[in-house]
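Complex shown without one protein chain; remaining protein chains in place.
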Amino acid sequence: MRLDGRQIDELRPFTMERGFAKFAEGSCLIRIGDTHVLVTATVDDRVPPFMKGQGKGWLTAEYSMLPRSGRQRNQRDANRGPNGRSMEIQRLVGRVMRCATNLESMGERTITLDCDVIQADGGTRTAAITAAYVATIDAMRWMVKQRMIRDILIPEPVAAISVGIVRNVEVLDLDYAEDSTAQTDMNVAMTESGKFLEVQGTAEAQPFSAETLGKMLALAKRGIGTLIEMQKTVLESD
Amino acid sequence: MRLDGRQIDELRPFTMERGFAKFAEGSCLIRIGDTHVLVTATVDDRVPPFMKGQGKGWLTAEYSMLPRSGRQRNQRDANRGPNGRSMEIQRLVGRVMRCATNLESMGERTITLDCDVIQADGGTRTAAITAAYVATIDAMRWMVKQRMIRDILIPEPVAAISVGIVRNVEVLDLDYAEDSTAQTDMNVAMTESGKFLEVQGTAEAQPFSAETLGKMLALAKRGIGTLIEMQKTVLESD
Amino acid sequence: MRLDGRQIDELRPFTMERGFAKFAEGSCLIRIGDTHVLVTATVDDRVPPFMKGQGKGWLTAEYSMLPRSGRQRNQRDANRGPNGRSMEIQRLVGRVMRCATNLESMGERTITLDCDVIQADGGTRTAAITAAYVATIDAMRWMVKQRMIRDILIPEPVAAISVGIVRNVEVLDLDYAEDSTAQTDMNVAMTESGKFLEVQGTAEAQPFSAETLGKMLALAKRGIGTLIEMQKTVLESD
Amino acid sequence: MRLDGRQIDELRPFTMERGFAKFAEGSCLIRIGDTHVLVTATVDDRVPPFMKGQGKGWLTAEYSMLPRSGRQRNQRDANRGPNGRSMEIQRLVGRVMRCATNLESMGERTITLDCDVIQADGGTRTAAITAAYVATIDAMRWMVKQRMIRDILIPEPVAAISVGIVRNVEVLDLDYAEDSTAQTDMNVAMTESGKFLEVQGTAEAQPFSAETLGKMLALAKRGIGTLIEMQKTVLESD
Amino acid sequence: MRLDGRQIDELRPFTMERGFAKFAEGSCLIRIGDTHVLVTATVDDRVPPFMKGQGKGWLTAEYSMLPRSGRQRNQRDANRGPNGRSMEIQRLVGRVMRCATNLESMGERTITLDCDVIQADGGTRTAAITAAYVATIDAMRWMVKQRMIRDILIPEPVAAISVGIVRNVEVLDLDYAEDSTAQTDMNVAMTESGKFLEVQGTAEAQPFSAETLGKMLALAKRGIGTLIEMQKTVLESD
Partner (left out) sequence: MRLDGRQIDELRPFTMERGFAKFAEGSCLIRIGDTHVLVTATVDDRVPPFMKGQGKGWLTAEYSMLPRSGRQRNQRDANRGPNGRSMEIQRLVGRVMRCATNLESMGERTITLDCDVIQADGGTRTAAITAAYVATIDAMRWMVKQRMIRDILIPEPVAAISVGIVRNVEVLDLDYAEDSTAQTDMNVAMTESGKFLEVQGTAEAQPFSAETLGKMLALAKRGIGTLIEMQKTVLESD
């Protein structure tokens, strides 16, 4: 039994709120347990210098936590300088979303995904990916209306979730308390058809076996399926 | 008549939501028109070096805008380096709230007010001050429960609003469109009893007369009165 | 009676020395009491990117204190990073001088005002504005000679001074000792005809009433009148 | 057949040179194909602030590329500011080596692993981990001699290698040319007994299936086995 | 014949003004031709961390140019980041003055020499050294009065000057126009008794012979003698 009473394969309660940021081309506030992440998608009519002249689009992400998103206040990135963890996460989000997107048909445009953590209780990077899919779809619908592109350029839904080993048991969707004591921590991003976009498994306390790896991947697949159901529901509403 | 149909002495519709950030000692999300600012108050059990050994408390503020809070995306402070405007605003918020607070009775503790602009449509700095009062009161109630202080250390409510001259007329609570074309822009922070904490009037297009100054101050007083009514209402609810 | 024997409406002794910096298009070293500020005006044949193509000019200011300008040595800005106070002051000087100037007729040129505090004893920002007027006029005379502009583009003289409340009395032109203990601190920039360019009043110890505000503004007007007399005198000499 | 004639499960030729940096407590220059990485281990008699008072040790890594390590010159980190990729890699190396090490028995000491890429032709991060094991063992032998610790604190050898999918085939140890065109890129760090320390699989061009994941992990295990043989050989020599 | 009519062994006209900065423990504004440098000496009652516990004093220097000290405006160090030239010069000034000073008898105190270039027309670094001697002597006289030290801790006067090869002729005290076209540029710091503290000769256009080196050193010795006469005169006054 887990600390908050969940089953080992049970997600925390979650919601996704489209259009939370009025001025952005797409946006989604995801709340999964006490983790709340706002993702906005901004469409820009140019690509970075290294992409120029190729006729293709680009997609990038930035990630930051509000100072008091967690139990303790953290200094702002602007004051403490480069933050390795934030950079690693924003590279992950950008990479996953680029791979999921058909950039060839986007023209020389950039979608910037700003992932700002309003409240943090574990799993912010996977929540960011899950919300990024919704925000990006909305931005692409806007692009279709503007006749920038013909169709939505993400062929199938994408979501992500964390899994791990807590007190020797494989569990789904770790909150902060579980994450702090996890022996292994793993983040998985997957498409609706069950293909991997990213697998990042890290042994924290001790190395893990191939069998354990298999169990964790199965849990992740299940959780991602549930999240994708919700994405489809909120994207159907007007 | 104003662009959005308001009277010259009419505020935009507004709400204040206490406790929006679960983990902070105090927090308030203020929405005034399309300007949305989240202020969290963090209580820290020490003061900065220059305050040590005086037995008094300290209060400071930080201000930042989410990249896509506005109509166009702005670079993050962390990436573009020092931002004069943000620094000026956070100095203003800290100064006003310190003057309103009885720091002598707070012990060697610091309250940090993080003002993060979720959406920006003019008047973010005055909205931040108005929400900061609510967040600080909540943090002080928490301090009273923790027996850190005996009573609330802000003797009377504090709020702030902008006024200005738009097309030769003095108006209250400028939105972004009005602010961009204002001939004069003024921010006023005031206590419930009508005393000034800060008066900042800036001629943008041409100098303004003493008579005009008087009219703007009268408008500000009226708007601040209305905001303080709402602060008192939300602070009465549980 | 004030500490240095001045009347409450009396300025410190002051001088303005034109052409102190030989290589600049305009320059003025102002000394008011022990506050000495050198302002140089540099004319540049282009405008910043955000102003390009509008056919108008731009004016900007930078402010810095020499490390040993004060009673104690301060670290250089270059070593300690962004300095909120300096940024706020340079934004103020730039804003006031832009509003006073007819930028439309300047062509796509920039005037940069460098305000470097050689010695600091209170009132450096208002001294900077007062000297900036002289340096800018000299730079404009140079521009007229170069046939860049036809006439001087500042219609009437501009100066600034501080006022405040010290031991419950409104006083003019605070030195550092007074400023440190002032209950309220106010900076006023005004034109010769008595119109406001900037009013910045800050309650330091306790809020101030509307009546007090009125008295401070009257003192400021008087002091600014005296400074403008001197500006006119030094600008008449060769 | 691969571009350089290797089999799909064949490593590039490699060597490990212990003691390349005379002044360090441990060091290893690994050369695998044209990828050359120097790892030095520095022993410090204290831990970072967040670890103080716990009686445990700490291990951290830094990663950097010489500007002309690659086919084109890159700007130095010192000149271009924070570098997301470098930070991500140094976090990975530190994490893996910490998990492999019994920090509890190290006392309040820090081992810093500096990973400097002299020449880069793909696989620098896994080469860094493989060399880090050798450098750390040497540093621990020095610590044993200094009577700082009783025994070597890494229970079993650790190495890492990259695998990936190139032109639809799973291959071992990608060089730069292969890496640039890989559909999937995966880095695996493993112990001698076949347990995972880190699994990082990234779909670059398209998502990959569970079956493909399995094949890549098998290749990685094989390559890591070969590298560990060499580590043991060089550590046996004097 | 030189451009400004000077002989090849003739200094530009120069003055030294003690006490230009009222609040500093020592200060000197040196003007040599159109090069004007203000040096202030600040006495601090502690030494940097690496000097602690040795019972000795420390002396350090910082150098900066006002943005409009020259014919064209330069960006401030604070805005453009690390400036190699400034760092090199401040290291030079600190090194020379430390070598000239008996730091052993100074107690654990630091003298900081701030060298700020008000106007620049060549030779700012040697002017800074020459003025630094005067400012330091004044600061030491203050220290004697404060009973921090018993005697002045610089045994003999120190000054510096530039020499160089301009149009194939060795000349003394190059101004900016000469310096820009010099084939060789050399800075020499020397004591009154003719011993070298620093010799820095740089071939700009082509290598120079040993014979030329000898001629330049002789010129430098002569110029330094004249400067030391003036230092002694201004230090006798008061």
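Letters A, B, C, D and E name the chains as they come in the text, with residue numbers starting at 1 for each one.
The rule is short, and it goes like this: a contact is a pair of C-beta atoms (placed from the backbone, for glycine too) under 8 Å apart; a residue touches a chain by one contact, two chains touch by 3 or more.
Every value quoted in this text rests on a predicted model; they were computed, and no experiment measured them.
S.K.: Among the chains you can see, which ones touch the chain that has been omitted?
M.R.: If we consider the entire complex, the absent chain touches D, E.
S.K.: Among E:K56, E:R95, E:R141 or E:K215, which one touches the chain that has been omitted from the display?
M.R.: E:R95
S.K.: Would you mind spotting which of E:K22, E:R46, E:R71 or E:R85 touches the chain that isn't drawn?
M.R.: E:R85
S.K.: Among D:E62, D:E108 or D:D179, exactly one should touch the missing chain; which is it?
M.R.: Looking across D:E62, D:E108 or D:D179, the contact with the absent chain belongs to D:E62.
S.K.: Can you list, in ascending order, the chain D residues touching the missing chain?
M.R.: Residues touching the hidden chain, for chain D, are 21-24, 27, 34, 38, 40, 42, 44, 62, 64, 66-71, 73, 76-78, 83, 112, 114, 116, 118-119.
S.K.: On chain E, what residues meet the omitted chain?
M.R.: Contact residues on chain E toward the absent chain are 81-82, 84-85, 87-88, 90-91, 95, 99-100, 186, 190-191, 193-210, 213, 217.
Operating definition for what follows: only the chains that are shown with their structure count from here on.
S.K.: So which chains count as neighbours of both chain B and chain E?
M.R.: Joint contacts, listed by label: C.
S.K.: Determine whether chain C and chain E, two copies of the same sequence, contact each other through the same residue numbers or different ones, counting it as same when over half of the numbers at the interface appear on both sides.
M.R.: same
S.K.: For chain B and chain C, let me know how many angstrom lie between their CA-based centres, rounded off.
M.R.: 28
S.K.: Would you mind pulling out the distance in Å between where the CA atoms of chain D average out and where those of chain E do?
M.R.: Each chain's C-alpha centroid was found; their separation is 51 Å.
S.K.: Quick one: which chain pairs are touching?
M.R.: A-B, A-D, B-C, C-E
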